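Of the protein chains in this complex, all but one are displayed in their positions.
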Amino acid sequence: MTFIDFINFHIVPGVVLGSIYAVGAIGITMVFGILRFAHLAHGDLATMGAFIALSTMGLFGASPWVGLPVAMIFAAAIAVGIDKTFYDYLRDRPKILTVMASLGVALMLRSVVQVVWGVDSTTYQRGIVRPDEYFGILLRDRELYTLLAVATIVIGLEAFLRKSKWGKAMRAMSDNPDLARLSGVDNRHVTMLTWAIVGALCAAAGFLLGLNNELNSMMGWHLLLPMFAAAILGGVGRVEGALLGGLIVGIAEELSVLILPGQYKAATAFVILLLILLVRPRGLLNGKVL
Amino acid sequence: MSALLSMQAVRGGYGDADILQGVSITVAPREIVVIVGPNGAGKSTAMKAVFGLLHVRGGQILFDGDDITGWAPNRIVKRGVCYVPQVDNVFREMTVHENFEMGAFLRKGDLDAAYDRVYGLFPDLRAKRKALAGDLSGGQRQMVAMGRALMLDPKLLLLDEPTAGLSPKYMEQIFTITRDVRDSGVSIMLVEQHAKQALAFCDRGYVLATGANRHEGTGAALLADREVAQMFLGG
Amino acid sequence: MELIGLANYAIFMGILIGIYALLALGLNIQWGLTGLFNAGIAGFFAVGAYASAIITSPHVAGRVGGFELPIVVGWMGAIVFAGLIAWPIGKVCLRFRSDYLAIATIGVAEIIRLVIKSEDWLTGSSRGITGIPRPFGELDYVASQLAYLGLVIAAVAVVYFLLERQLKSPWGRMMRAIRDNEAAAAAMGKQIEARRLQAFIFGAAVMGLAGALFVHFNRSITPEAIDPMIATFLIWIMLILGGSGNNRGAILGAIVIWLLWSVSEMITDRLPTDVALQAKYIRIFVVGLALQLVLRFRPEGILPEEQARQTAR
Partner (left out) sequence: MKLKSTAALIGSIIGASLLAATPAHAQNVKIGLLSGITGPIAAMAPPMIAASQLAVAHVNEQGGIGKGGKLEVVVGDSACNPQNATDAATKAVNIDRAVGIVGPACSGAVLAAANSVAVPAGALLITASGTSPQITSINDKDLVFRTVPSDDYQGRALARTLKGRDITKVAVAFLNNDYGKGLAEAFKAEFESLGGTIAGYSGHEGSKASYRSDLAELAKGGADTLVIFDYGDGTGLTILRQALENNFFKTFIGADGMKSDAVIRELGADNLGTFFTSSPVGEASSSLESFNKAFTAAGQSPDAIFTTTSYDAAFLMALAIEKAGGDNAKLAESLRAVSSAPGEPIMAGEWAKAKKLIAEGKDIDYKGAAGDHEFDKNGDVPGTYAFFKVSGGTYESLGEMK
């Protein structure tokens, strides 16, 4: 295997995949950090976002990218609605009950997808796209745009969290919730804002996965483990950690076939997860341990 | 002298059991009041009762003419009381300046004057404004915590053991700053373990034991009181 | 519908309910008693099922096994291996809050599934293991089903009584104290970790036994049996609905949920085919919703934990 093949067939897909994981993992790390529970419906919300984008695209008959903002808005609204309906009343009870409720929500979201959109695999764009060559590196337009979209999302989110008043409030809530409340930050506003952002991120992750692959009703559930592995690897509560974690998990999965039989590829994320819990539970960037 | 804060025979606790068995404390404007007492006397609990973090089951808490008994903390904050907890009192992963910004979260309009005031009170922090609060030393962190609380321009500042774990040098510094804060027009209620030093610098003091008032008076008077000295000042 | 058919089906349901009741009891040790969120029940179930299958099935070229040992040995093996698998997972994850355990156990179940699907030499991979003996298997259909039902009921009864005894022992009281008071748990330090690990392993072992009962009932096992929908999520809902912390609640939950799950299927199957397909998915929606409703309106379940709650905080 030449070096350029290694880059093209292991690193490039790993980076594309990893950046999609990252978008999902950022949402997970935000829920984990700010609302302090593991959100198991994350993957299925991503599935729903991906399908909303598909329907939007069908409605306008345009490029799938038209569907992305619409799906993000819808998914944000759905996430806020889910919180109000299913998580809010559990707020003062042990957090683990909310984790459990999110498992139930995952099932509900999935069944809605299955009833509305069916269980067949489908795609945004038919046909195949051969890659263009940039200095020997093979990249498709959609992969380039995926990386651009992920970069935009991450930079935009970072700017929001660093510069805006409410972004800082979210960070404060993640950092020290009691103190944030003492400072007069309204818990409910932060919670709502968090869900809106997390929902939008879910939709983006689902959309980007669908764009680079097929859509089906189980796609999000299969994303869950890699996303959690990425979030914990990077350090819970760390946006930049989730990005780093996502990339590492994505690349590791693509490299795993060099040493493991192909069918164990899906186990890579989990092995990383268990190792990091064993060796450095705070993650690479020193996140929280709940 | 009309009191800014007046706790009258307050009873209450976190769960069903009452920790406070009738505590009465008043704080006048521009006054530093220290609460001392042995471990488990209910010092911090009394302070938390003011800030609405407790089930108050008896008595009354008046602040600046309002009965604030049973108010939620965020309402009390808006009324002009700020609380600095003993531990976890800064946002560790935010910069010093961001900590101050969070302190002023509820304030609208131009905050330059407020920043000037806190950096004026804590000149050391001006150079460290971009540093993460979690990376600072204990004493500096305590200053950040006080600064954060002062950003709201409170009438009353509640400090829960601000000198715990600090070196004598920093303890002195904190006390000096506390006086400066008072001089800038803020009343202060302070819970302290270092009773001797605290009574020496405060205006008035209260000694609590087993959830009730035991002694009160000016700092100097309490220091001179033999019973107080025997109780926990170690002779 | 005829009487004999209904009776036969009732026996069959009884067997399955018994197996699910065991899973729910195992989960009750982990969650109800200790507060450990195991989201990988299917994995421990599978380990038990395969362990017993390998121990008792006839020889097949290219795969370990062919020991053809007595079924009782198979069951013991199921209990031991499921417990052994639980040990390292608990060791790593029990230090943290239960969220991590939830994610880790989802992952463990996934890895167990992958190993079972991939390792010819161990599990026959996707072909599975067949020719597994069933106790009383040589009797007539009805008699054999009845006998097996008796066996399952006996297993549930034994586990139930052992658990009840354990629950009332100092061990059980301590576990509840740990669950209800994190601070006390932290104060007691290392020992707590060991106790929680014990509970996690005990629970996993009971799940392994359920797997063994399942595999001998079906006389075969393939990787598809490790479907998290059935072998994990449904069990959770059984326990939450029945009343976590209460062993009788766990059993009752298994009965109620399996009846609902099964009877609702009879109804959906009678709908026109197109609608029936949709109804299948709606049923899963209803399962999710049921969980939410129980959490909201009767969080203590049908049969609440018996011990009086400590003073409210």
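Order of writing sets the chain letters: A, B and C. Residues in each chain are counted from 1.
Simple rule for what comes next: a contact is a pair of C-beta atoms (placed from the backbone, for glycine too) under 8 Å apart; a residue touches a chain by one contact, two chains touch by 3 or more.
Just so it is clear, the model here is predicted, and its values are computed rather than measured.
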item: Shown chains that the omitted chain touches within the full complex; value: A, C
item: Residue among A:Arg162, A:His222 or A:Arg282 that touches the chain left out of view; value: A:His222
item: Positions on chain A where the hidden chain makes contact; value: 1, 5, 8-10, 12-14, 16-17, 20, 114, 118-123, 126-131, 138, 140, 209, 212-214, 216, 218-219, 222-223, 253-258, 261-263, 265-266
item: For chain C, the residues touching the chain missing from this view; value: 1-9, 12, 16, 114, 117-118, 125-128, 130-131, 134, 136, 139-147, 150, 214, 217-225, 227, 229-231, 262, 265-266, 269, 273, 276-277, 280-281, 284
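One rule holds in what follows: only the chains that are shown with their structure count from here on.
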item: Nearest-to-centre chain - CA centroid comparison; value: A
item: Farthest chain relative to chain A (centres taken as mean CA coordinates); value: B
item: Chain A and chain C, separation of their C-alpha mean positions in angstrom; value: 31
item: Chain centre separation (chain B, chain C; CA means) in Å; value: 54
item: Residues within chain A bordering two or more other chains; value: none
item: Where chain C touches two or more other chains, by residue; value: none
item: Touch list for chain B against partner chain A, complex; value: 51, 73-74, 77-78, 82-83, 85, 88-94, 98, 101-103, 105-106, 148, 152
item: Footprint of chain B on chain A - complex, ascending; value: 165, 168-169, 171-172, 174-176, 178-186
item: Chain A - residues contacting chain C, complex; value: 32, 37-38, 40, 86, 89-90, 93-97, 99-101, 103-108, 110-112, 114-115, 224-225, 228-229, 232, 261, 263-264, 266-267, 269-271, 273-274, 277-278, 281, 289-290
